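First the structure, in the form of structure tokens, and then the observations on it.
Excluded from the complex is one protein chain; the other protein chains are retained at their positions.
Every chain is named by a letter (A, B and C) in the order it is written, and numbering of its residues begins at 1.
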Amino acid sequence: MPVVRLIAQKFAAATVTILAVSAVLFMAIEVLPGDAAAAMLGGNTTIEQLEAQRAEWGLDQPATTRYLDWLISALQGDLGTSFISGEAVTTEIAQPLWFTTILVAISAVVSLVLALLFGVLAGLRPGSRLDRMLSGSALVVVAVPQFVIAGLLVMLFALTLGVLPAVSLVPIGGSPLDRPAILVLPVIALASFGIAWAGRLIRAAVADANTAPNVRAARLAGLPEPLVVWRHLLPATVPATAQVFAWLISGLFGSTTVIERVFNYPGLSEVLISAVRNHDLAVLEGVGILLAMIIVLAFLTADLIGTLVDPKRRVRPS
Amino acid sequence: MGMPQTPPPSTSTPVLSARRLSRRARTLAACGLATVLLTSACGSADATDAEADILRIAAADASGTNGLDPLAASAGASQMVIRHLYDSLMVLEEGQYRLELAESVEPNEDASEWTVTIRSDAVFHNGDPVTAADVAFSISALASPPSNRVSVYANVDLENIEVVDEQTLTIPLHRAGADFRESTLVVYSPVFPAGTTDFAEGVGSGPYRLDSHDDQTIRLTAVEDHWRGTPTVDILEITIIPDATARLNALKDEQIDYAVGISATGAQTIADSDAVTLHNGGLETAFALSFAMNQQLEPFDDPRVREAVRLTADRQALVDTALLGFGEPAADVVGGGLPGYSEAVTARTQDLQTARDLFEAAGVTELTLRAGEILPGMMSAAQLFKQQLAEVGVELVIDETPADTYYAELEKLATHPFQAFYYANRPAAVHLAAVTVETAPFNVTGTTSQYWQDLAEAQTIVDDDERLAAFTTLQNEFYGSGGDLLWGYAYQIDASHPRVGNVTISQGVPWFAAASIG
Amino acid sequence: MITVEDLTISDSRGRPILDHVNVTLPVGGRLGIVGESGSGKTTLAQALLGAVSPGLHHTGEVRYEGEDVMALRGRELRRFRSRRIAYLPQDPASTLTPTMRVRRQLTELARDKSTDAVRRRLREVGLPHTDHFARRYPHELSGGQRQRLALARVIATDPTVIVLDEPTTGLDILAQNLVLELVDDLVRSRRLGLIFITHNLSAASRMVDDLAVMRTGRIVESGPVRTVLSEPSETYTRQLIDAIPRLDATATEPETSTAVALSVTDLHAFHGRGKSRVPVIAGLSLAVHRGECVALLGESGGGKTTVARSIYGVHPDFTGDIRIDGDPIAKRMRDRPMSQRSRIQLVPQDATGSLNPRHTVRASIGAPLRAFHGHTGTELASEVERLVDLVRLPGDVLERRPGQLSGGQIQRVAIARALACRPDVLLCDEMTSNLDVHVQQEILALVDRIRTDMSLAILLITHDLGVISQMAGRTLVLNDGQLCEQGPTATVLSNPDHPWTGYLLAENQLPAPRSAERDPVIPRQRPTEPEPLMRTID
Partner (left out) sequence: MTRHLRALALVPGLVVALIAVAGPWLVSGDPLSIIDLPYGAPTGEHWLGTDHAGRDVWQQTLAGGRPLVVVPLVAVTLTVLIGTATGMFAAFLGGTVDAVVSRLDTIALAIPAILVLLLLLHSWGNHAGTLIVAILIASVPFVSRLARAATLQAMNSGYVEQAIGLGAGTVTVVRREILPNIIGPIIADAGTRLAIAITLTAVTGFLGFDSGQANWGAMVNQNFEGMALSPWGVLVPAILLAVLAVSANLSLDRLAERMAP
């Protein structure tokens, strides 16, 4: 089964990547100035207390030892314990990560769908008025900082029109999905960039595929335009689109940090920023590695989609 | 957009604190997560109870905890939750020291041992009466790690606390402490059932009991027939919103009814609005903002330089610019407007000529200020002060440090002669005893051993009036030659829906038990 | 059935691409439109379907059974295209969307989407009519099967007219004949109208009744095939006829007296990697003498190009010994010293792709002069100009880029650039197969002249017997990666030893005329001595 083997190979490569990323992250966090003990104990500290705290957390061990310890427990699903809150990292970040993932996933899907629409509309007739209008708007949207867009959205939809909530308050014990209205503005703010950026790339892919002989032939055979696009043109753009989608996911996990702050969305933003401030190694490593896994998974999926959609790579000539 | 309000790094409220939740709490959290994953709301937040008055409050929090655990709570939302869930022995309310759970707190003749009697009608939310044994347990717990208030109770001889009867206990001290009430019990004394190790249920004897909660929001319901009377508001929903702008937006959008702490800019924006009411906490919840000079380090070991710096400041201008007028000039000693403040302490007025002469005499032409945006407006103030110093021929170099590492640089905190700093406004006696003593973590004003001795002596004076007089002298001394250029008080401005009224301040946080919802 | 009246299509600057074109296709008729690339054939073909590229303007009419095709819009236009007329462009296989299975390819445009219909259509074009086959993807089919499938796909709409636009260009003669036969059968059995657009006169002549010759957007001559071919009234038509290479025109004698310039011994070359690595050349040996032209003949995809690439040093996956003037050379071009690099040069099939689109002709030709011979300044300039002149290009092409040149010009630039290296061996890999016949003639003549003048050893790789007969002294025939026959070209072409060579030759002949009364008579160069250019079968 070549497909199974292909997937297995790619997963193996992805695993290696994630291991490497974990090591790089560990090193990067290692060189942060100060340490968690000092950050936590704050002003009340004596040197002895500091040393004791460091010893308790194992910070006096060499970095390699700590990394290996971390790695071994990580492989068992234990990402360690937050220095600051004392909770297991997995417990501490599970909910924010889940909430952020909801936001990113919805934004990514919205971005992709609209970017496809934009890409197809503009890419089918490059240089047309519609194309220039869409591409021009995309240019502007990409150029305006996202927190400005978010702020304007709040002013308009929440404070002036009062149709959508300004702040993403999640019901107690619930999730953002229980109150979908709180997702709308953050998603618009996030997706606006996604649509513009991804749309430009998809537009190029569509314009390229649009000149392929099979597409022209399908048109000249009198096939209705939607079918031409759907059956003949779009399949050729799938690999590129899948790649764009993976980039989108990786990018959205970055920009969501800013957007979450604007809307006070209970996601990873707070966790990350306070972990950096408090030098909470375990949380940083944990968040970093989980995000890396999501990103790698996104690229892996894109890669597989790109492969599987192409019968030449999926099916061996019999 | 404004920075989230961060709380003061005073001894009694360490900004950052660590503690470990019990195993049970983790299990609960895990269950909570499972619930979340199934996206089935276990809380009743969405259940609209037509009968009940709900007050939705948003605040920032410094501790990263939800306020159920009195050993981990810090300033902000968690403190507010503690205040409503638990009764304390004593509190500072409306500018007064008040007995709450305690019926009396009396010293022996040399103030080395205190006898506390508690009221008999207080009942925990689980139905058990509050006893002296509970108080003894609570004090011991607060005084031992992992509590973050260990330093408040450092002087209590825990081993020898004695429960005399159901309502009475004696608390011996290591050193005589005549100011035990204000410097210890008033600072932090919530009481919880003896034997409590897991605070997930939040069992206290306060006017509200825990209904439900998650990481972000806590829902409290009123306790009927509380000894203070039944609270006027049936349900409090306290949500942690770190960003001041977001809090205000949530309020404007009517997602919440009361925002604790909004930015000066936000306050100015809505000053004329009918849709929102501003609540100015006044001096009781204010932060005292300072440029602290270390008297032990050059050039501030020269009292002329300290005086010159204090005379250079145009305090009103600093308040108007850096705080947009939401504050008032301060007089170099913390505690303005609060009990025991010396009448002799008044804000210095700018006197450039004298300042110039003093600087010249001391030969100072350049100063370096370590500053960061530790509170909104601090950097503006530093910049404006730089310009004011320039008028007297002194160049101020601003060494800017990011707010989030400001307190982490312990070395610099201890050795930098001139730094931006701020304190919670507390009664002068409490402040001086906590901040300017030898053991204080941030002795940024570099108080001397002679001063410490005087302070320690004052703390042992049992007679209230005499002790007050001694502290007044200390204040006057600190005012005359101390190391703080305490240039202003920044009011904490809350905002609410206009229908919310009668919110008072208790222990530095808004008190909603008697609030009215029109 | 179709009438084109006074059709003029011009670009945005008003330059006509089609200039007052008038053609008529009677019901069931077969019309050939012959012209070189750039003559407007494709524009005309697409105009028949009511398609005019954006930015072009048209006047005049295209009528299908009296209906104005150009006025059709939207649904009606689609209806016309999907019911009345089928169009198959150059390289028909490329019209197959790779993600659609055979069955889907056939049902998509058809009205009858039943399994039976699919089987019938597969059978009709001579493809296996099994369900298994219908489930395949295009890439699982052979090249010939793909072409059949493409044809089956467009006629699945049951059209009344089929328009074929250069359907055989780039195919070797075997594949070409397959397609033509297939089309012929289909048109006959379905009684379709046929419009056959090509630059290949001989292909056109066997397919159609009437012929229209196009040049620069105008129909210069039209009439029944026989008339046009035997009595061309236009010089241009005559030139086209003359330009067809002839099998009997073996120009050169084998040259073996001189030293061996290139020798290849026991060449085994492979494609692919790991498990899918397969041998494509198995034990080929050959030698080319100075001043000699040796042809390597074989099927498309038969590994001929791999031979050239191995020698040239861009296909390192081979074993065997390659020598230049007796000196062994490294496998990879990168590893060869400069002195060796200049000695072998390649003129590829895709000359356009071999020229950097961003460099001017002057830069392209100048680069090897600079690198190998250290020419600079005026010396460089004059040498470049000499070379350009040598390949008969006008001086004004020097500052142009490949995009601004015609196919023939680009091929000349590629040759000039190869010559700039002053090579001993020139590898010509299908160098004229993409060119119009009449350009092809000139290029061949040019290379032949240079060979004699410069005493070049030439390895000519081609599938075109006409080219071989005109150029090569000796011919090697490659089959299944092995040499199956070699000898003087005249001998190989007249008395093939190996059955495969015989088959190749037989297929290369002009097939029997469609019907007796339309016996195509293709005059040779000198019409006064009428003699068939190609022998007919039996």
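General remarks:
Definition applied: a residue touches a chain if its C-beta (ideal position, glycine included) is under 8 Å from a C-beta of that chain, and two chains touch if they have at least 3 such contacts.
All of these numbers come straight from a predicted model, not from anything done at the bench.
Taking every chain of the complex into account, the chain not shown here touches A, B, C. Touch with the chain that is not drawn comes from one residue among C:368, C:408, C:466 or C:496, which is C:368.
Check C:277, C:334, C:386 or C:449 against the missing chain and you find that the one touching it is C:334. Of the options A:3, A:18, A:105 or A:177, the residue whose C-beta touches the omitted chain is A:18. The hidden chain makes contact, of the residues B:231, B:266, B:281 or B:327, with B:266.
For the chain missing from the display, the contacting residue among C:202, C:306 or C:345 is C:345, taking the whole complex into account. Chain C residues in contact with the hidden partner, per the touch definition given at the top, are 312-314, 333-334, 338, 341-342, 344-346, 348, 350, 353-359, 367-368, 370-372, 403, 417, 421. Contact between chain B and the unshown chain involves residues 1-3, 245, 263, 265-266, 268-269, 320-322, 324, 373, 377, 379-380, 383-384, 387, 400, 402-405. Although one chain is hidden here, its contacts on chain A can still be listed: residues 13, 17-18, 20-21, 24-25, 28-29, 31-33, 132, 139-140, 142-148, 151, 155, 197, 200, 247, 250-251, 253-255, 257-258, 261, 272-273, 276-277, 284, 287-288, 291-292, 295-296, 299.
Just so we're on the same page, only the chains that are shown with their structure count from here on.
Taking each chain's centre as the average of its CA atoms, chain B and chain C sit 88 Å apart.
The mean-CA centres of chain A and chain C are about 50 angstrom from one another, to the nearest whole unit. In the complex of the two chains, the chain B residues touching chain A come out as 1, 9, 11, 14-21, 26, 29-30, 32-33, 35-37, 39, 41-46, 64-65, 151, 212-219, 237, 239, 241-243, 246-247, 249-250, 252-253, 255-256, 404-405, 407-410, 413, 441-442.
Per the touch definition, chain C reaches chain A in the complex via residues 46, 49, 51, 54, 77-83, 86-89, 91, 94-100, 108-109, 136-140, 153-154, 157.
In the complex of the two chains, the chain A residues touching chain C come out as 125, 212-224, 227, 231-232, 235-236, 309-312, 315, 317-318.
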